[in-house]
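Only a single protein chain was left out; the remaining protein chains are all shown in position.
When the chains are written out, they are named A, B and C in that same order, and each has its own residue count from 1.
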């Protein structure tokens, strides 16, 4: 990626900016990433505090000012990213490119759309900006192991979730029939399904609870089911993680070509040959 | 399964319908499966919306019309299935055959049984129809791994559930004795058992909560127990999934063509031949 | 155990009773076990129904009669067990011997102690009688695998529970300080500890909830902690179950003395030798 002989100073500047913004192996790049992280954090904290009635009335002006300063910083950053990257369109349409743009837009949209209510919806997206921080640091490797495990088991988890949806549809319908007339809480099948999800996932708000004996029995069955069924996703991911761990550590022995060596191994554990 | 030289055109039609309805490797078969999936989905959504008071009063007629159209489609489909299958009785008595029939019946039963309330009970069964969709697509393989794991560990899970039932009986009885007189919520042993299940499974509705000090202590013990006990089904399924994973990676033996060898196997465990 | 040439008919009778009551490999023994199971079940159901106000007032007499008949049956069974067993004292002091005795006592104690309230406490113990059923059937093997896994990991689980107790003491005290004055729910440290257990185990009754901002933040931290900490007992038992599974299937190969063969293996997977 590095080009040590730029023909013009403009290209040199571009490369320099690229190294600062997109890479983090130079001191300047590191300072930039940390600074950006802090700005995003401040931006989120401001949104959080602004949503609290008492703070909004007292510090409205301060919050607005900070927001605008941060929006300008993020805008400049976005323009610089577009400027220094080799393929601007590719970046603009990438996952982080879209998030970067969405993070700036809400503040500007406030000019055209006056309804404050709908504005907040978009503002919440600004929180997604925090994902960029994952580009920082050594967490990536650890995150990748998790991601790879989830990726490997996503098919099984999809089937599991599909079963859960069907289960919840049937349980919800049955509870609507059982509790329907006697309990105002179970006033429709969708509400009953909502209750079934609350119960099966062991969340248990308690805003909707059965009152009939058969309803209580049914919900007891659902609870025990949920208690046992949680073993399925757990088993899927555990099995995947163990496989993952075994694979990641493994390189094949050049002598006996067996795999399954630990990361810190210098010699093959099967034939004693040097790795 | 495929018969490329049918003697009569009737038999050819039958086979053609069979391929469309029961198999999904022809384009027509795929379209049929997807169409059926959409019809079932629409049917479920209509039942869901019809159960909501406000929608029922406004769109009663629309819901009824859609329901009748879908019932007719499912009826035709059921008859075609009976017609084209080689052993109609075998199909009619199979798991999916029964579900297919149960999915059609509620709408017709409405003619004979006028009590709307009891009718809804049967209508809920229509939701089971969604299971048929599992015949679709590549999810089957993933689902089979899960099913096999659950199947392998079903004995252990049964023992576990039996222990849970006994545990819950004893805890419920004890809490009835402890809280009985002082707390209206614990008015009978069945109710106390319901509370014990709500607590042990960490659902925690909060509709029944202990008020005495000893009752609170007891329930704290039950909670920690439930928190630790959930490890048992999880451990069972995890162990089974990992075993499953080890087997699935194995290849067939070139001598006896049996499968299910471990990854580190050098010789077939059934015939002793080299792999 | 079987003695086919008893010297006297009394000893023969004794042996015959022993075979019926304690063993289950004769048809008579099986009928006895199943019968006993049904009697215990009926006995539990009667206790359950009797505790419900409405049933108690209506069927008091019926419940009492059934209870007395069952108590007599269990008494006769207990005497027969003492009579036919070789070491009566050994049986009487064994786990099941004590439970068998405790199951009969409550009904008789009612003669001497008139206070109904305290009587119910002992009656609840009758439910423990259900444990005897575990002597039945093929579930034993499956149950043993679970038991062995729990047994192996009981040291680790004890340390885990000890940590949980300390954690809960500290969290409870901190929440008492934080919420103490402002929230009537947190009126003492024991109550705060009860709340901490309810929250950490993800039960979440909602009978005690934080009202201050710092209290809500603290409880959010406790919840996420509880969500992550549940991985520890699960990991302990999973690891133990997998080890257990590997061991149980294993027998050493007579040729290469390697272990780790599957239960259905006829040949060693490492050297191909017959097992």
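Just so it is clear, contacts are C-beta pairs under 8 Å (C-beta built on N, C-alpha and C of every residue); 3 or more make two chains touch, one makes a residue touch a chain.
Not measured: the values here are computed from a predicted model.
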Hidden-chain contact residue, picked from the options C:42, C:75, C:174 or C:271: C:174
Residues of subunit B (touch criterion as defined above) contacting the omitted chain: 202-206, 234, 238, 264
Hidden partner interface residues of subunit C, rising order: 155-156, 158-160, 162, 166, 169-170, 173-174, 176-177, 180-181, 187-190, 193, 199, 202-206, 209, 213, 216-217, 219-220, 223-224, 226-228, 230-232, 234-236, 238-239, 242-243
Positions on subunit A contacted by the hidden chain, ascending: 44, 47-48, 51-53, 117, 120-121, 123-124, 127-128, 130-131, 139, 142-143, 145-146, 149-150, 157, 160-161, 164, 190-191, 193-194, 197-198, 200-207, 226, 230, 233-234, 236-238, 240-242, 244-245, 260-262, 264-274
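Quick note on the criterion: only the chains that are shown with their structure count from here on.
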Homomeric contact subunit B-subunit C: same or different residue positions, threshold half: different
Subunit A-subunit C separation of Cα centroids, rounded to whole Å: 41
Averaged-CA centre spacing for the pair subunit C and subunit B, given as whole angstrom: 29
Interface hub residues of subunit C, defined as touching at least two other chains: 202-206, 234, 238
